[in-house]
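The next block holds one structure in the form of C-alpha cells; read it before the comments.
Excluded from the complex is one protein chain; the other protein chains are retained at their positions.
Just so it is clear, A and B label the chains in written order, and each chain counts residues from 1 on its own.
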Amino acid sequence: MSIIKVENLTKQFKRTKRKKGFFGAIKTLFSNEYEIKTAVHDVSFSVEKGEIVGYIGPNGAGKSTTIKTLVGILVPTSGNAEVKGIIPYQSRIENARNIGVVFGQRTQLWWDIPVVDSINLMRHMYKIQDALFEENMKIFSQVLGIDEFINTPVRQLSLGQRMRADLCVSLLHSPDILYLDEPTIGLDVVVKENIRNFIKKINKEMGTTIVLTTHDMDDIEMLCHRLIVIDKGHLMYDGDMGSLKAKYGSNERLTIITEKSDVDLKGLLALGVSEFKYNGIKADIQYETDKINAMGILEWMMQRCRVKDFSIHQVNIEEVIRKMYRELDERSKMMK
Amino acid sequence: MSNIKLYLLFFKTYLKVKSEYRFSFFMDLFSQFSTFAITYLSIWILFGRFKDINGWNFYEVVFLYNINLFSYGLAGLFFFNPLRFLEEMIHSGEFDCLMHKPMSVFMHLICRRFNQSYLGYLILGIIVFRFCMDKLNIIWTVANVIWFIIVMAGAFLIQASIIIISGTTGFWLTRSASVTETIVHRFRSFITYPVSIYNTFVQILLTFVIPYAFVNYYPGIYFLDREDSSLFSPYFQYLTPVVGIVLMILAMGFWRIGMNRYQSTGS
Partner (left out) sequence: MKAYIEIIRNSFLTGITYRVNTLLRIFGAVVSLLVQISLWYVLFQSKPDATSHIGAIKLSEMVTYTIVSTLTHIIISNQVIMRLDNKIKTGQIAMDLIKPMSLKAILGSEMIGTTLYNVIFRSLPILLIGIFLFSFQFSGWLNLAFFIIALFNAAVIFFELSYIVGLTGFWYTTVWHMGRVLDNAIRVFGGSFIPLWFFPESLYHISMFLPFRFIYYTPILIYIGKVDMKGVIEIILQQWVWIAILIIIEKVIWKFGIKKLVIQGG
C-alpha cells in the first residue's frame, strides 16, 4: 500500500496580466486578461511507507507547489493526491493529524517564549496522549538534545537549535509522514550532519515516511533511498540513486599531478575522455567509465611525462544532477 | 470543551509572550488610553462652549461614544491583530504554517494573536459607563439590562465583522492593512457623534453599506428614549443584533471565499 499517491497532478496559476505605467495600473484593476502559468504538469508518483524520498529540482520547478498540495494548502487544477487514503485539500484537518511539516526557513515555534511552551501547545492541539508524549520527549531529548535549550526563548536559539526544536515540535504527535522543506539550509557542516542523523533515526525507529526537498546534495546522498526530480513542472526522474548515477553518471574524474611538461592531452579524447584541463602540472580529466578506466589514462600519461600523484573522484550526485539539468536544458532548447 | 481548554492555553501562552516585554505591555495600554482619553477630552471641551450636539447632551454623546469604544475594544481584542496582519503573514509564509495544523485556520489565527492593548478600551469603557449611568434617564429594568447586553453583543458582532471583512481583503490585495486602517480607524470616526448630524448620503452609507450606525446610534435612540430624528423606520432601533448576526455570516462567507482563493492560487 502506498502511503502517498499522486496521480496526474496538474496545478495552474492564473495571474492577472499587469500593465505598465499609471494608467496601466488602473486598467489592471478592471481587466480580465490572465496569463496561465503551469507550475506542476501531469505529475504522478507514489511513496511507500517508511521511505525517505528526495524531491528535488531547480528553483521554481514546482517542488513546493507539490508539497503544498500534499499538505492541503493548495487545491490542484486537475489530478489527484491522496495521503494515507485521505485527500488532503478536502480533509485538511484530518490530514494534518497524520503529517508533520518543517519549512526550513520558517519556524512554527513561538518566537518570544521558551521552546517548552510551544511544545505544550502542540501537545494539546494534537491531543497527544500522555504516554506517547513522554515516550516521544524521551527520544527527542536523546537524539535531538532538546533538553539543553528547552527553557530558552526561541529568538535566542541558534539556527541549528531552532531546527532541532522545529523538528521536535512537528514530530511530537508521531506523524506517519514528515515533509521537510530545505531542512539543512543555512546550517554549518557539523549541525547539518546531526540533523541528517536525526532524520535517519526517526525514519528507522518511528518508521516515519519522509519527503524532503533540498538543494543540498549531501542531504540527498546521505538520506534518500529514492529520488524524484522535477523540472519546470514536469517529472524528470523517479527511481533510486544507483540507476540515476548509471544513467547520467557514467563519468569519473581523475586528477593527475605531473612534473612540468607540455604534453598535449588531445590524444586522450579518442580514447573516451570527454573533457580535460591541463596547465602543465595539474590535469583534470573526465572520462566515461564504459570506454576507458583510470589505469588506461595513467598508463597513457606515464608514457609521456613523470606522474607524481593522482586521485580518482567518484561522481557525486551534485554533478549528476547538474548534468541532468544541463541535458534537459539543451533538449528543451533543441525543441525550440 | 477541549477547544475552550486549547483556547485558554493559547491565551496563557500569549500572556507569557507579553510578560517578556512587561514595560511594553503597559505602554500598549497607556498609549491606547491616551487616544480615547483625548476623544473624551475633546467632547468635554466642545460642551464647554456649546450646550448640545444636535439636541444630544454631554452624557448622551459620551454614552454613545462609549458603546462604540467598548464594542470595538472587545472586537479588537480578538480580531484586530489577526486580521490586520493577515496580509503580512501571507507574504512571510507564516500563514502556510497555520494550514498544516489540525485546527480551523480562522480559529488558529484568532488564537495566535491577541491585542492586549484593547484591554485598555474595556477598562475605561466600564468606568465611563458607570460614570454616565447616573446622569442619564435610563430606567434599568431587568428587561432593559438584558436588552442592553444583547445590543452590546450585536454591536460586538458588527465591529468584529467589519474588521474581519476589511482584513480578509488581504487574500487579494498586497497592502490590505491600509484598507483596515481606513475603514476601522477613519470611517468608524463617523460614529463618534450621533449619526443624525450628517447629511442623508452619509446616513445611508452608515446604515446600509458599512452599518456602523447600528453600533451606537440606533440602539441609543431606544435607550435614551429620543425622538427618532433619523430618516428611516423606527424599527431600526431594535435591529442591532440582527444586523450583527447577518454581518457576521457575511464576514465568514467572505473569509471562506478568500480561503478558497488562497487554496487555488497560493498567494
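Definition applied: a residue touches a chain if its C-beta (ideal position, glycine included) is under 8 Å from a C-beta of that chain, and two chains touch if they have at least 3 such contacts.
All of these numbers come straight from a predicted model, not from anything done at the bench.
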Of B:Phe106, B:Phe129, B:Tyr198 or B:Tyr238, the residue in touch with the unshown chain: B:Tyr198
Full-complex contact with the absent chain, from B:Ser92, B:Thr182, B:Ser233 or B:Asn260: B:Thr182
Among B:Asn3, B:Ser24 or B:Ser233, the residue in touch with the chain that has been omitted: B:Ser24
Footprint left on chain B by the chain that the document does not show: 21, 23-24, 27-28, 30-31, 34-35, 37-38, 41-42, 45-46, 48-50, 53-54, 173, 175, 178-179, 181-182, 185-187, 189-190, 192-193, 197-199, 202
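Note that in this section only the chains that are shown with their structure count from here on.
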Whole-Å gap between the CA centroids of chain A and chain B: 47
Chain B partner contacts - residues on chain A that touch it in the complex: 13-14, 65, 68, 71-75, 89, 92-94, 96-97, 99, 101, 103, 105-106, 108, 110-113, 117-118, 120-121, 124-127, 153
Residue numbers on chain B that touch chain A, as the complex places them: 2, 5-6, 9-10, 13, 16-17, 20-21, 92-94, 96-97, 99-104, 260, 263-267
